[in-house]
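Every protein chain of the complex appears in place save one, which is left out.
For clarity, chains are labelled A and B in written order, and residue numbers in each chain start from 1.
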Amino acid sequence: MGTKKHHISIITGNDAAAEAVKLCGVQVVAAYPITPQSSVVEALSKYVEQGIMNAEFVTVESEHSALGVCIAASTVGARVFTATSANGLAYMCEQVHWAAGARLPIVMCCVNRAMAAPWSVLNDQQDSMTMRDAGWIQIFCRNNQEIHDTVIQAFKIAETVHVPVMVCYDGYILSHTVMPVELVSQEKVDAFLPKYVPHTILDPSHPRNLNPVTLADPRKDGSGTLCHGYMELRYLHQEALLNSPAAIVAADKEFGKLVGRNWGGMVWGYRNEDAEILLMAAGSLTMELSVAVDAMREEGIKVGVLGLRVYRPFPNKELVEAVRKAKLVAVFDKSLSYGNEGPICADLKSALYTSGVSPVVHGYITGLGGRDVKYRHLIEAAKKSIAALNNGNPVKETEWVNVQI
Amino acid sequence: MATKILDLPEEEYMLPGNRACAGCSLGIGFRHILKALGGNCIFTVPASCLTVLGGMYPTSSVKVPWMNVVFPSSAAAASGLVAGLKATGREDITVVAMAGDGGTADIGIQALSGAAERNTNFIYICYDNEAYMNTGTQRSGSTPIGARTTTTPAFGKQQQAKDVPKILEAHGIPYIATSCPSFPTDLYDKVKKAVGIKGTRYMHMCAPCPSGWQFPAKDTVEIGRMAVECGAVVLYEIEDGVFRLTSRSKKLAEQGELQPVREYVSVQGRFKGIEDETIEAMQSWINKRWTECIKRDAENR
Partner (left out) sequence: MSTPCIGEAGHTGDWRSVRPKFDETKCLAVKAGRPACFQCWAYCPEGVIKKEIGTEVDLDYCKGCGICAEVCPAGAITMVPENAEDAE
């Protein structure tokens, strides 16, 4: 790689995503405007009108229809893409479940935004988290380069495991902030991502009825072969998700070989080799955590970042390994399972429960509705946890960072 | 030249032994719709009685490809099929969305309006059994005034039905047609014509329902005929904005008068106990529409 010059663009996260979609030869795009997602599909509509992207762009009248169009187009064998945020994602909720249940390799960007009410167009991750149980793969990106690269990887993953992939990245913080991004060349994308070969297709010469009413128990088809009931289909779906880390890691590795960078597969770390204290988050917050870690390392604190890249399937095994030597993990969630705690924090605790690895886990709620998270807030929180650890004092089950109440 | 019953194709695409209720008019209509389409089509169907007719996994009662979709999504799914088929070079296949009145007039109207506004190249067929029959006869936007449903149990519906073809006409789409399985050749010819037109084609099929309308299953065809005789259903088509009465409605306009709606109402249990003033309201609604239809038809002759 050393001597070769790379073309670096200074672009927003939304443009980084759109460029990737173009490179992936997506054939059908359907989307509806919502802040802060809109500029992804504005860019795509421009590519289509300019003729530099050979795709059908369907200007639907709602997010519900956006994913509805993608589901149908994917079913007849097209590679499809859509993007949304917050209430748009909530509005397409039943389609989100349908896309996964129908096992369609749809890729959707969720440009993370707070859920209303009250209205907020700013960032947190409540939207994606609300969809965590729908059966999609969810990948969180930390910067614009990762967005670009992950969209390309997402198609490969989705088409390998037949599960849709949601590429999640923080609204405004990434979507509207320009950063240096090296666009992958078309040749490399073509080498990485083969032409889409659909696993089911609707064809008049072989009439099939897709996703009809399915009984609880297995039932025989016309030739007497016993076919799955609803529960067996759900089991297979879960199995596909639980097995998908192999495909996710493989895609990231292969991409790395081809392009010269990868993103850690399921989880990643920063200065965490000897870390006793781990600060964990998903998305762009990990970048702020890295700054906090650098500052705390200056003070001699053995602290590192634990970056959660893939939230579903939840990387239970990888996380147990990642926290094995830590005394404390402080988890910073940008969303909340109301009435409980941050979803990442809860899931980490669940991963550790039977592992025999038991660092203290503290949960922090941060940055809801676009509340600015500064590295000093993160340091304060981390130190609070460290103090509690050293004094044996309990911290509250869930602390809120910089809440002025 | 209008097709005669003898000339209707023998080929069947809907298979016997399906899950539809005995005497369901949807079965009659669907058979002839499929005959007119001739097999080179893909259906998309939301939650509806047609889903039930289509069958349970892993067997299907229909010899055409079929994609089930969520309740509000028929027209969006059709848009996706059209886009996907174009993108994969299979534009010769006719895309058909077929939904009930709830899936069309109520929960599906947003997607339908969007697809029609985009003039998406597909046929949308609403089979109108005038309530949510698959979920147990709840009131829909298409339920006529006075009809008792499980959500208008005592007094019957208080409002007139929504005129969905008229709503679609406001979208300026190239073809709109109404039909009823009691007039199968009229239905067949309209679907045939629709297949040859590009853009959004909207078809509204009155679908008498023995269990929901409460009449004996043997009377399905007769009830549909009575609906047309009294003008509760008017058979017409609108091609590029040109309105024409067709089949029996055309003859009724030429030859004589409509039957009073009272008779049509009296043979259906759903109108049992209906008050005279409700029948009058229904009659005046029918008269007003019929006058308008005759006028529009005459303008185009």
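Convention: contacts are C-beta pairs under 8 Å (C-beta built on N, C-alpha and C of every residue); 3 or more make two chains touch, one makes a residue touch a chain.
This is a predicted model, so every value here is computed, not measured.
Undergrad: For the chain that's not shown, point to the residue among B:145, B:221 or B:281 touching it.
TA: With B:145, B:221 or B:281 as choices, the missing chain is touched by B:221.
Undergrad: Decide which residue listed in A:135, A:207, A:264 or A:359 touches the omitted chain of the complex.
TA: A:207
Undergrad: In the full complex, which bits of chain B touch the chain not displayed? Write them out.
TA: Touch with the absent chain occurs at residues 5-6, 8, 10, 12, 14-28, 31-32, 55-63, 181, 184, 210, 216-222.
Undergrad: Considering the entire assembly, which residues of chain A contact the chain that has been omitted?
TA: 200, 207-210, 212, 221-222
Methods note: only the chains that are shown with their structure count from here on.
Undergrad: Taking the touch rule as given, give the residues of chain A at its contact with chain B in the complex, in rising order.
TA: 27-28, 30, 55-56, 58-62, 64-66, 68-78, 80, 94-95, 98, 202-204, 206-215, 219-222, 225, 227-228
Undergrad: Using the touch rule from the top, collect the residues of chain B that touch chain A in their complex.
TA: 39-42, 44, 51-52, 54-60, 62-70, 72-73, 75-81, 83-88, 90, 93, 110-111, 113-114, 117-118
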